[in-house]
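One protein chain omitted, others in place.
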Amino acid sequence: MSVIYIKGGIVVDPTQGIDGEIMDIFVKDGKIVEESGAGKADTVIDAKGMTVVAGGIDIHAHIAGPKINAGRAMRPEDMKYARNKSGPLRCAMGRVLMTCPAIGYEYARMGYTTAIEPATPALYAIHTHEELDSIPMVDKAVLPLFGNWHLTFKFAAEGDIEKMKAFIAWAIERSKGFGVKVVNPGGVEAWKYGRNVHSLDERIPGFEATPAEVLSTLIKASIELNLPHKVHVHCNNLGVPGSAETTAETIKLAEKIGASKDGRESLHITHIQFNAYTGEKWRDMGSGAEELSKLVNRTPVTVDMGQPIFGHTTTMTADGPFEFALHKLFKSKWINKDVEIETGGGIVPITYRAKSPVNAVQWATGLEFGLLVDADKVVISTDYPNGGPFVEYPYIMTLLMSRKFREKEIEEKGVNSYIEKATSLPSLDVERTFYEIVKMTRSTPAKILGLENKGTLKVGADADITIYPFDCRNVSPEDYEVLLKGLRSVAYTIKDGEIVVKDGEIAKEVWGRTFWVNAVKGATQEIIEEDLNEVFRYYTVSRGNYGVREEWIRRPETIAIEE
Amino acid sequence: MTLIIKPKSEFEVCVEAEITPEIARNLEDAKNFKVYLGKEERRLEELFDLEFVDDREEKVILKGDFSRVKWIGREMKGGEIIVEGNVGMHLGAFMEGGRIVVKGNCDDWVGGMMKGGEIVVEGDTGNRVGCNYWGESEGMKGGRIVIKGNAGNYIGEKMVDGEIVVEGNAGDFVGSEMKGGKIVVRGKAGYTGWDMKGGVIEVGECELSPSFVKDAEGVWRGDVNVKGEGVVRILQD
Partner (left out) sequence: MIRDIVCTFCGNACDDIEFEGDYGRNLCPIGEAKFAKKERIKAPMVDGKEVSYEEAIERAAEILKEAKRPLLFGWSSTVNEAIRLGVLLAEKVGGIYDQCSSVCHAPTTLAMIEEGIVGGTLGQAKNRADVVVFWGCNPVEAHPRHPTRYSVMAKGFLTRSRAERRVVVVDVRKTPTAYLATDFYMVEPGSDFMVFTALRSIVNGHEEAVPEEVGGLTKNELKSLAEILLKARYGLIFFGLGVTHSRGHERNVEAVIKLVQDLNRKTRFILQPMRGHFNVVGSGEVAAWEAGFEYAIDFSRGYARFSPGEFTAVEALIRGDCDAAMIVASDPAAHFPKKAVESLKEIPVIQIDPHPNLTTKLADVVIPTAIVGIEAEGTIYRMDGVPLRVKKIRESDYPSDVEILEKILEKVIS
């Protein structure tokens, strides 16, 4: 490990309240250190005129596991694009869907250093970790799916928080996961009967529980377990007119329960854009972003955008009934997977067209959230690959920072004028500052994930650093082209104290850590022994073969929760 | 000018040479044109003898055995290629204009995802004539392919426009998921018309997918499973 001085850069670090101060940053042994503790520099980066921020964090991107991999196999027409030829580095393939080497390289080239895979069936966790282990450059973690597990339904119906705590701790330990993901609670189980659930208070087929009870018990159990990241939910009724109401009800569940013990929010609504439509039919569909943003701003809830990008992509989610609906709508190819008695999933290719009124509203709605929710509560995401490629984050940042750029895009792309009636975007004059953008890509996701050493340049933090080749104090929303170019072309990315990108090109391939949360001490495991044994009668794998051992992972790092 | 190309010797592995008539414009460029022998990048003149005829044509003549040379005429936009013998895979893939004449036989993927121009094959072809490449939603979009001999399986799948004529017989899956254009098989074909959405197939005899309904004029219409408006005329019906 070496010592790096980053001299004279313009530092932006919202965690420390630093907004554009000229400072030196010192890096040693993978950490940010005081000048006095740094010792002699091996490398000095002259960052004069450049902006120094922490490495970016993607809180929600489907980058590893059986879903994206089935998507790759189904779409050779998307995978045939070569991003990098084999040489000292790996060959990197894919247009929107990408191979593992491509995912790692593209994150690093964008100045991102951490990414969270947000949905794996625990049954497939071994596979998901194999793929995470094949993604170079970034730190990562994975959220196992809880929202349609038979045991979740059972403990939710019984309202048994203690058992739910034990179950969460057990499942996260077995899957070497990071937190609790919920997708369309109850709806994926209902899909196994060819149905869906349509409201939070509907009984889940075959069980006594309702989606509201599933969510409430999981949120309460996660709070009591002190998980670093609380419940991460893909709401019911995703992707249909009227979904805004379901989202509002979901947020109110968290409001009723309250914040976490440490004061942080207790619920993360992911890709909220996809769950924020008003109206009853596609004909009168509109954006519910204004109302929902107000609600988010006053409740213990955080969100990420789920911004669509016009063009081709592949949707993939554990929300099996939603993917079936997409398949029927677009008559396109369709993968479905019903997973034992715990979850399911689907994959369908789609295209977002600026001229389509529905897609235009989706595009505008995502941006409304990015503009209207407090920067401490909203994170930039495309819900990769559902909204589009994560490599477009600089484009989203620029849209949020420049009204003129938004107007230009609406004009040039011919975004359907229905957005004037159905969304507030055309009239919004909000322009995010660079400081807010750094929050939305660094400090806010770090806070939501409970990763104290991420998303900041404070002493002791991980030395994950992005250096942009421009002075953030001089960028003007008027010069959006300069801004976009600057955000797209990172001067340096530093990962764990090593220069991994220089002038936009990969300088070194490195392997990040995989964080997982061990909360088994936070709950009495014995109380669910019988339930587990009972439920494994209906699995097709033995309990002894269920789960991942730490030694099978390339660079595991345990976050242990004490009692 | 006309460029005559002959292999120097037998190749250790198949060669990839995206030769189009454009390379006949300049001798130096032609000599240095990049071709691939497995993982080795070579210059055209290293593997082939080149002979120039100074005329008013934009034409390439391939003499000798090209059956292990792939991608001839890829993305070709004009001019003419004459293949005097057999030729390897992917002949005229993504072709946009001009003409290719093959005196011998072709391997698989003749005119894959072709957009325009004409390919005439005097012998037989392999599978996937005018077909879409893997996972793509549209096949041939224009142009014409004439096969005087027999063709293999998967002819004109997902065809959008253009014409394929097979004078002999064709294998299974003629015009699957076809959306437009025309396929003619004068002889016999195997499974025909499956999931056809539009377009016309004329065939001597065939095994029609059990998803077509005969109309009053004796023409088969379908595929009913995709509410298709395709037309299949079976000449010996």
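Letters A and B mark the chains in the order given here, with residues in each chain numbered from 1 onward.
Criterion: contacts are C-beta pairs under 8 Å (C-beta built on N, C-alpha and C of every residue); 3 or more make two chains touch, one makes a residue touch a chain.
All values reported here derive from a predicted model rather than from experimental measurement.
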Among A:Cys100, A:Ala156, A:Ile419 or A:Leu483, residue touching the chain not depicted: A:Cys100
Absent-chain contact - pick from A:Ile25, A:Ile59 or A:Met74: A:Met74
Residue ranges of chain A at the interface with the undisplayed chain: 64, 66, 68-69, 72-76, 79-80, 82, 84-87, 90-91, 93-94, 99-101, 123-127, 130-131, 134, 150, 191-194, 206, 324, 327-328, 333-341, 344, 347-348, 537-542, 544-545, 549, 552
Interface with the unshown chain - residue positions in chain B: 11-14, 36-40, 68, 89, 107-108, 127-128, 134-135, 172-173, 176, 191, 194-195, 207, 209-213, 222, 224-225
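Simple rule for what comes next: only the chains that are shown with their structure count from here on.
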Rounded Å distance, chain A centre to chain B centre (Cα mean): 46
Touch list for chain A against partner chain B, complex: 74-78
Chain B - residues contacting chain A, complex: 133-137
